[in-house]
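A single protein chain has been removed from this complex, and every other one stays in its place.
Then we have chain A:
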Amino acid sequence: MNAKRKDLLATIIIDVIVATVVGILAFLLAYILISGLPHVSWLFLTGSADSFSGAGGIGIQLFNSFYLLILTMLISIPISLGAGIYLAEYAKDNWRTRLIRSAIEVLSSLPSVVVGLFGFLLFVVKFKIGFSVISGAIALTFFNLPLLTRNIEESLSAVSRSQREAGLSLGLSKWKTEIGIILPVALPGIVTGIVLSAGRVFGEAAVLIYTAGQSAPVTNFSDWNPMDAASPLNPFRPAETLAVHIWKVNTEGLATNAAQLSAAASAVLIIAVLLFNLFARVLGNYLYRRVTASK
C-alpha cells in the first residue's frame, strides 16, 4: 500500500470514528428526550413523589436541586473569588505558591465520592448535623471550589498587564485595581465559568447521597420561614435532589415504573444542564460586548 492509499484509509477511519462519536451523542439525547419527555407534565414537575411506589412527581426534588445550587453558589463564589485574586495578584512564584496550586489540583482531581464521604464524616458523623441541605451545600462547595478558583484565576490573569499598570500608576491600591479595573474586564470569562460550574453542581449526585441525604420529606410550600421545620427553606432538613432521585429510583428497584420515572427526570435534568450551557454562552457574549464596548 502506498502512502497516498494509507492517507485515504486513515482519513476514512477517522471520519468513521467522528461519525460514531457524534452518533453516540445523538443517540443519548434522542433516547432521553424521546423516552422521557412524553412523561413530563406540569403535574410531574410540581407533584410530590410517593416514596413507596416511587411514582408521582419530582416537585420537591426539583426545588431541592435549585435550593442547593443557590446555597452552594452563595458560599463558593466569594471564596473562589478571593482565592482567585490571591493566585492572580498576590501569589509570588515560590514554593509556597506551588504547594497551594498543587493542593487545589489535588482537590479538583479527588473523586466526587471521596468528597461526599468527607462531608458525611464531617457533618453527619462528627458535627451530628445529620443529612441536611446545609451539609450538602458545603460538600458541594468543596467539590466546586477548585474548578471555580482556577477559572477565576485564569480569567483574571488573562487581562493585559497594562491595565494593571494603569491602575497602579494612578495611585490606586492593588486591591482597588483588581476590584475596580481587572475584575470588570475579566467578568465575561468569570460569569461563563460560574454558570458552567452551576450545570456541573446541578447534576452532581455522588457528593450528595451521604450529605444532603436520600429522602425528601414533604414540605409545606406556603411556609417560607427558614426556621420552621416544615419550611422548604429550612437548611437542616434532608434534601434529595433530582440527580440523587434518579440514582435512588434505579438502584432500589422499589418503583414499578422506575424506567419511565427516571427517563422523565433525566430529560428534565438534561434540559436544565443544556439551558445552563446555553445561558453561559449567551451571557458571556453579552457581557463581553458590554465590557469591551465592541459591536
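Here is the rule we go by: a contact is a pair of C-beta atoms (placed from the backbone, for glycine too) under 8 Å apart; a residue touches a chain by one contact, two chains touch by 3 or more; residues count from 1.
As a working rule, contacts and distances are computed from a predicted model.
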{"item": "Hidden chain of the complex, named as in its UniProt record, picked from \"Phosphate transport system permease protein\", \"Sarcosine oxidase subunit alpha family protein\", \"Spermidine/putrescine import ATP-binding protein\" or \"Serine-protein kinase RsbW\"", "value": "\"Phosphate transport system permease protein\""}
{"item": "Sole contact to the chain not displayed, among A:Ile24, A:Leu45, A:Ile70 or A:Ala158", "value": "A:Ile24"}
{"item": "Residue among A:Leu74, A:Val125 or A:Ala158 that touches the chain left out of view", "value": "A:Val125"}
{"item": "Those residues of chain A which, in the complete complex, touch the missing chain", "value": "3-4, 6-7, 10-11, 13-15, 17-18, 20-22, 24-25, 28-29, 31-32, 35, 78-83, 85-87, 89-90, 100, 102-107, 109-115, 117-118, 120-122, 125, 142, 145-146, 149, 171-176, 178-179, 199-200, 202-206, 209-210, 243-244, 246-247, 250-251, 259, 262-263, 266, 269-270, 273-274, 276-277"}
